[in-house]
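The complex is shown incomplete by one protein chain, all other protein chains being positioned as in the whole.
And now, subunit A:
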Amino acid sequence: MSILEVRDLVYGYDSPRGFVPIVDHVDLDLAAGESLGVIGESGSGKSSLLYAVMRILKRNTRIASGSVKFKGDDLSRISAERLGDIRWSGMSMVFQGAMNALNPIIRIGSILGEAYARHHPRASRAEIRDRVQEILDLVRVPSHVRTAFAHELSGGMRQRVVIALALICHPDVLLADEPTTALDVVLQDEIMARLEEIRAKLRFGMILVSHDLALIAETSNRVMVMYAGQIVETGAVRDVIDRPRHPYTIGLLQSYPSLQDMQRVPISIPGSPPTPETAFRGCRFAPRCPMAEPACLDWVSELSAVEETGAAHKVRCRRVDEVDACAASLYRNQRSDA
């Protein structure tokens, strides 16, 4: 039973030349306590997907169609008041860039307490204080930080506070938008490990957006690969990483150095991701794809299930049946060109 159900979501902005989708017909399901990783290059629409799900619409953007259902409530049909109730207590978010997510002139304890009080109107001062202390302990932030301002904290400390803020109302779903991107690798690892520990304890569902494949492989049950606003491959983490069926996913996997195979040199996918305003024809990845044929540009792209791995593993590729055979040699020739 899904706690979060996204159907056919289209989110974008209006330009002088018409509506430009950033997130294009995306379906997504998240079961209670499940962890879903969303991966893709910068500009693939993965962060925007989270914003659209949370209905935090930036200026000039709108949700053009589709639905987001949280515990059966269609978020586009409920009142702003009810939406405000669901946010944070039902579904909360760790924003990218913890540096700016905290108000610079309000003390940390007050920011946390305010969020708790909003969703627990009858809570006494003592209860709020206890709850703030409890959540800071959970993310291992020393209690003197409660009276500090955001600028007085280190980057890692700030990130922990932002995670504490997201968890203070015990949400059922946590949307994490590249929560550790701004931190060094050691700190990154420490904070993600802590987050996983807390998740095991509180059992909330999580959508983790990242461009770090290793991070998603470690923390997620399922993974969704996005390219140019569309899902190009989705499935169980093991299926997608062990037997990727989309040339783009293969490219992403090969762009990371491997510890098992030191001989393998990381490759890069040639070209760069398209902007949302590109006039697409056929498969969006075709211009960069080593397997592309002229017919790919006329193909009406759709997600279809991969036969061997089951219905949950879906791929958007015209030549999906041939990918396996080519996988090993893909991108090799590009590399020698580069």
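Assume a residue touches a chain if its C-beta (ideal position, glycine included) is under 8 Å from a C-beta of that chain, and two chains touch if they have at least 3 such contacts; residues count from 1.
As a working rule, contacts and distances are computed from a predicted model.
Engineer: UniProt name of the unshown chain, from "Tetratricopeptide repeat-containing protein", "ABC transporter permease", "Na+/H+ antiporter subunit C" or "Acetyl-CoA acetyltransferase"?
Structural biologist: "ABC transporter permease"
Engineer: Which of these touches the unseen chain: A:25, A:69, A:118 or A:170?
Structural biologist: Candidates A:25, A:69, A:118 or A:170; residue touching the omitted chain: A:118.
Engineer: Looking at A:5, A:27, A:41 or A:85, which makes contact with the chain not pictured?
Structural biologist: A:85
Engineer: Would you indicate which residue among A:77, A:151, A:264 or A:281 is in contact with the undisplayed chain?
Structural biologist: The one listed residue touching the chain not shown is A:151.
Engineer: Quick one: say which of A:49, A:101 or A:323 touches the chain that got left out.
Structural biologist: Answering carefully, the residue with contact to the hidden chain is A:101.
Engineer: From the list A:93, A:145 or A:289, which touches the chain that is not on show?
Structural biologist: Hidden-chain contact among the options goes to A:93.
Engineer: What is the set of subunit A residues that contact the non-displayed chain in the whole complex?
Structural biologist: So the residues of subunit A touching the missing chain come out as 54, 56, 58-59, 83-89, 92-93, 95, 97, 100-106, 114-115, 118-119, 149, 151-152, 165.
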